[in-house]
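Before we start, here is the structure in question, set down as structure tokens.
Below, a portion of the complex is reproduced, with chain positions unchanged.
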Amino acid sequence: MIPLPLEPEPVSGTEIDKPYRGAFDGRTHRFALRVYFEDTDAAGIVYYANYLRFMERARSDMLRAIGVDQRATLDAGEGVYVVAEANIKYRAPARLDDEIVVVSSLDKVGAATATIHQRVMRGQELLADATIVAAFMSPDGRPKRQPKAWLELFKPLAAKEGKE
Amino acid sequence: MIPLPLEPEPVSGTEIDKPYRGAFDGRTHRFALRVYFEDTDAAGIVYYANYLRFMERARSDMLRAIGVDQRATLDAGEGVYVVAEANIKYRAPARLDDEIVVVSSLDKVGAATATIHQRVMRGQELLADATIVAAFMSPDGRPKRQPKAWLELFKPLAAKEGKE
């Protein structure tokens, strides 16, 4: 007889239907994810552009965690964050099924931009190390000051404050 | 003074670094995820091909839950699942930040194929309804019988058994 393989993982009805959320550990935000087929390429490793997808998931989760609602702001026509600059060093490749963690911290906040340091880790191994400058943009594509309320939310997180 | 917004979400060090896992509710597998910018397109909704990415994540998680190690099998040169057929009805669009759940059940298992029914839900609302036929493929691209041990693992899950 074949044992039902399901029993070791009982479902707590509501919990399982909640998507993953990262969390802060002090000022550092941690966001875990697994590598799926969609993330890899024919070289057997994660395609280099896809680390930027992982890092954006982590940044969006970080914003959500401090109370920033990106969709409401976008829908209201107020603006949206875009990436103004990305500098990334790839140290070691991630592979299918790997469990990785994106570790993010807010380096600097200016009037219209925020600089985030993001590392992609597999356990203690650094896979990618990036500095991302996000800029707030109006719907017509111009740089715009970040909502004042958000700047307040960022304050406890930022290592250094830029000139506002 | 600005309250630290982090306190309501204390980190249980090890837990937060574990990627999300779905789980079975009886014979049905549930896999939750959130919609990120990468998933959407200029129409403001999830791009139609990306539902297939969501469904593949769910199928891979389902396989992992019952003990199938896809990467080891691939690395050993034994073969890999490919999709032989996908029939999908899109009922309503998902949008940025939506929390959705992929609900999967194994419809039928044959010697070389498995048929999976997958629904993408937002709460009680059906967003997409798909039938996916996965086929095991040898490294040279030919259909191949699924590993016998896996067929045993599938048995408790399958609604109907195909002819083997």
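Residue numbering begins at 1 within each chain, and the chains themselves are lettered A and B in the order written.
Note that in this section contacts are C-beta pairs under 8 Å (C-beta built on N, C-alpha and C of every residue); 3 or more make two chains touch, one makes a residue touch a chain.
Keep in mind the model is a prediction, meaning the values are calculated, not measured.
Visitor: Assuming 2 chains are placed, give the number of copies in the entire complex as this structure defines it.
Guide: 4
In this text, only the chains that are shown with their structure count from here on.
Visitor: Rounded to a whole Å, what is the gap between the Cα centroids of chain A and chain B?
Guide: 22
Visitor: Across the complex, what residues on chain A touch chain B?
Guide: 2, 4-6, 9-11, 13, 16-27, 30, 32-34, 36-38, 53, 56-57, 60, 64-67, 69-71, 74, 95-97, 99-101, 152-153, 155-156
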